[in-house]
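Written below as structure tokens is the structure these notes are about.
A single protein chain has been omitted from the complex, and every remaining protein chain is retained in its original position.
Presenting subunit A:
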């Protein structure tokens, strides 16, 4: 029988663990946006070596599963003499992985803008910096918001993978709960509810931001 008591009791510890899920996702996407922006800039730059580097970066990180990246990163760091906490390693790996997708999101949004947008700015004598900061990027950010929110939701779910390096986020916490209560179904359904709740909130945030930037 399904035990409602166990189901509700599971929420306490899982909410506690949700802090890590959120922390990893939010820091991960933050880092991903920073690195992704640089990679996108490299991809669009006039310098062939930079463009090639960015292309390789994107295809490697998109081509290797995040789980494998996590394990490689986690075991490779001590070998090169870096002793970093599991949490830091997880955030960096998630952020680097996200950067590949985010750079492509930026690139797609920038490519979607008609040439005439920049041309009108160039024609009145605006500098390249002004053309980018005043005309291209504000529009590209608006265009890419749905895709960025989508990426953030994917990251929240992908953060369950960092349980393999021993971080007590929602998924790992529910495994521990299941092992002590012997009621896996109740615990995992509770975990599913928490993921769903987080992602519904993110989706609502996305709709709000899209609505606000709508012209």
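Rule of thumb we're sticking to: contacts are C-beta pairs under 8 Å (C-beta built on N, C-alpha and C of every residue); 3 or more make two chains touch, one makes a residue touch a chain; residues count from 1.
Everything below uses one rule, namely that contacts and distances are computed from a predicted model.
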item	value
"Na+/H+ antiporter subunit C", "Phosphoribosylformylglycinamidine synthase subunit PurS", "cytochrome-c oxidase" or "Amino acid ABC transporter ATP-binding protein (PAAT family)" - which is the UniProt name of the missing chain	"Amino acid ABC transporter ATP-binding protein (PAAT family)"
Which residue of A:31, A:66 or A:135 touches the chain not shown here	A:135
Residue numbers in subunit A that touch the chain omitted from display	114, 116-117, 119-128, 130, 134-135, 138-139, 142, 215
